[in-house]
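Note that this complex is displayed minus one protein chain, with the remaining chains in position.
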Amino acid sequence: MDIRVQESAFDLGAETNAFAARQRGMGAIVTFTGVVRDLDDAPLRHMQIEHYPGMTERALRKIAEDAAERWPLGDALIIHRHGRLAPDDLIMMVATAARHRRDAFEAAMFLMDYLKSRAPFWKKEETAHGAAWVAAQQVDEDALEVWEMPSASRTRSGFS
Amino acid sequence: MDIRVQESAFDLGAETNAFAARQRGMGAIVTFTGVVRDLDDAPLRHMQIEHYPGMTERALRKIAEDAAERWPLGDALIIHRHGRLAPDDLIMMVATAARHRRDAFEAAMFLMDYLKSRAPFWKKEETAHGAAWVAAQQVDEDALEVWEMPSASRTRSGFS
Amino acid sequence: MDVLYFAWVRERIGLPRETVETRAETVRDLVDELRRREGRYDLAFSDTRALRVAVDQELCDFDAPLAGAREVAFFPPMTGG
Partner (left out) sequence: MDVLYFAWVRERIGLPRETVETRAETVRDLVDELRRREGRYDLAFSDTRALRVAVDQELCDFDAPLAGAREVAFFPPMTGG
């Protein structure tokens, strides 16, 4: 398990290749990458990501450990940047490896859902109109509910 | 949309970086990579992947087009190898880009589920005990059912 | 009409493709015709539930009509990914 919180950029391709190369017997590798995107109303000048040093690494590690308890994962990787980012910069990535595709997909979605609402990061967007903190969305909070359902009902509903 | 069926190896990292670099305004990029894995009972010597030239590209393109109709995708990529592969070789990859993570994840899962059971590839595994065609699994056929449900019931059951 | 075989269907019949002169109206008629030819065809097609078929490179079922078809392919359930 590899958890990194850093100000510097990362190379998505190199990280993905390194992650894949260190797996053995895993048939499925999933990655998710979050990218700074432009706003609907005004061009984004930059995004500032604040975090809580100390707690951030703990929170991410806990989320990755929870995922490894729920799915038979070979490995998991989380890289999350903080500081100042420009449009189209990569914000973060997760990678999961498992024997079967469904486990790798579900674990990656789980990592993202918890990382979104339970890891101490806050984003501020700056445009020509000024700067504003990104508001948490109810849809992201709701996304956590499905993971708190008994897994049998997720399976019955076709999720697994 | 980029669909490739090829005998040669591909560079997962380079493909992932190239795919990410050509997106604009997409906040979420998901990749899935399928890897030749060893068998439970005997070491795998190699895997032979047969396909149906002509139909394969059409079938993959159709699956990608269906995904682009169902989710607001910025882009999709499918690379699938055929011929002789060794354990730990990469068999195939898909990548999806969307504004929001759920769309990118669902579209990638959809691509994989259909590619698994509806694209004309057949795998043969060779071990010290001989060679055997990989049997299609009922669980993979069942995986398609969830995508045929009305999307509202997938949403209600927490899938979306 | 070109008839193609893949994976273990190809191995059982012993060739990857052949040209067949036929008046079969549906895929099922063609299968019945092929089965009457030789034991290896009869064996390959003995359980059509274990087979898939594509007419002109589109998956279809065994009741699909063959009028105008140029290429029919038989193969086991696919195992991509």
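Annotations
As written, the chains take the letters A, B and C, and residue 1 is the first residue of each chain.
In this text, contacts are C-beta pairs under 8 Å (C-beta built on N, C-alpha and C of every residue); 3 or more make two chains touch, one makes a residue touch a chain.
The structure presented is a predicted model; accordingly, all values stated were derived computationally and were not measured.
Within the full complex, the chain left out of the display contacts the shown chains A. Touching the missing chain, out of A:9, A:42 or A:55, is residue A:55. Touch with the hidden chain on the side of subunit A covers residues 34, 50, 52, 54-55, 58-59, 80, 91-92, 112, 115-124, 133-136, 141.
Keep this in mind: only the chains that are shown with their structure count from here on.
Mean C-alpha positions place subunit A and subunit C at a centre distance of 47 Å.
Mean C-alpha positions place subunit B and subunit C at a centre distance of 26 Å.
Annotation for subunit B: residues 34, 112 touch two or more other chains.
Listed for subunit C are residues 81, each touching two or more other chains.
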